[in-house]
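Every protein chain of the complex appears in place save one, which is left out.
So, subunit A:
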Amino acid sequence: MPSLLLVVLLVEVAVHLVNTIGATAINDMLWNIYLALPTEVSKQATEKNRLQKEYLAIRRDLNATSSQDQFAKWAKLRRQHDKQLEQLEKMKASHDASKAKFDRTAGVIRWSATSGVKFILPWIYGKEPMFWLPNGWFPYYVEWILSFPRAPLGSISIVSWQTACAAAVLLFSDSIKAILASVLGTKSAQKQPATSTTREKGPTPASSTANGKKDS
């Protein structure tokens, strides 16, 4: 097993990633991956897409056929249209149901792999010191807080370590964001002179960088 310090850090990174990307986006991504696998559900999904295409084709035909001049053809198309619509609706319902089920399962797994672990680890390793502070470097109350809640005095508790990791991850991600923003900003600024004068657009990237830094 990798060291507990590393595990806690990784969990914090994972939690942060989930929070920034967004749970729905992750679920959608997983769902698309799931659909690409050769499962029953993916077969259904391709079937549904095929049916939808057919349905649209029939619909186009139906709209192009005059009901007054070619009643027989129109009525036959109409029958097909109604039948396919009914089928499609049924398929859509079952598709939605399986997606909802998938979302639920994925949500539970995702939560227990990130937030669940985050809550459980301090509970299990609450009494274990992460590492010891050099003796006498810090006053008593600082030591007390750092060892909160159950770790022996003079050590860093897992909760403190988690908090520190979370803060570090946040700081790190914010600085990455700021760097990205400034890089993209200069890039778009470099592109712009082709279309308009440089002088007018000059100050824009600087201000956007400033904004990015302010955010962090």
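Points to keep in mind about this one:
Everything below uses one rule, namely that contacts are C-beta pairs under 8 Å (C-beta built on N, C-alpha and C of every residue); 3 or more make two chains touch, one makes a residue touch a chain; residues count from 1.
Rule of thumb we're sticking to: contacts and distances are computed from a predicted model.
For the chain that is left out, the UniProt protein name among "DNA-directed RNA polymerase II subunit RPB3", "Proteasome subunit alpha type", "Ras-related protein Rab-39B" or "ArsA/GET3 Anion-transporting ATPase-like domain-containing protein" is "ArsA/GET3 Anion-transporting ATPase-like domain-containing protein". Remark: the omitted chain is touched by one listed residue; of A:Phe71, A:Trp144 or A:Phe172 this is A:Phe71.
Within the set A:Arg50, A:Arg79 or A:Lys191, the residue that contacts the chain not displayed is A:Arg79. The missing chain lies against subunit A, touching residues 67-68, 70-72, 75-76, 78-79, 82.
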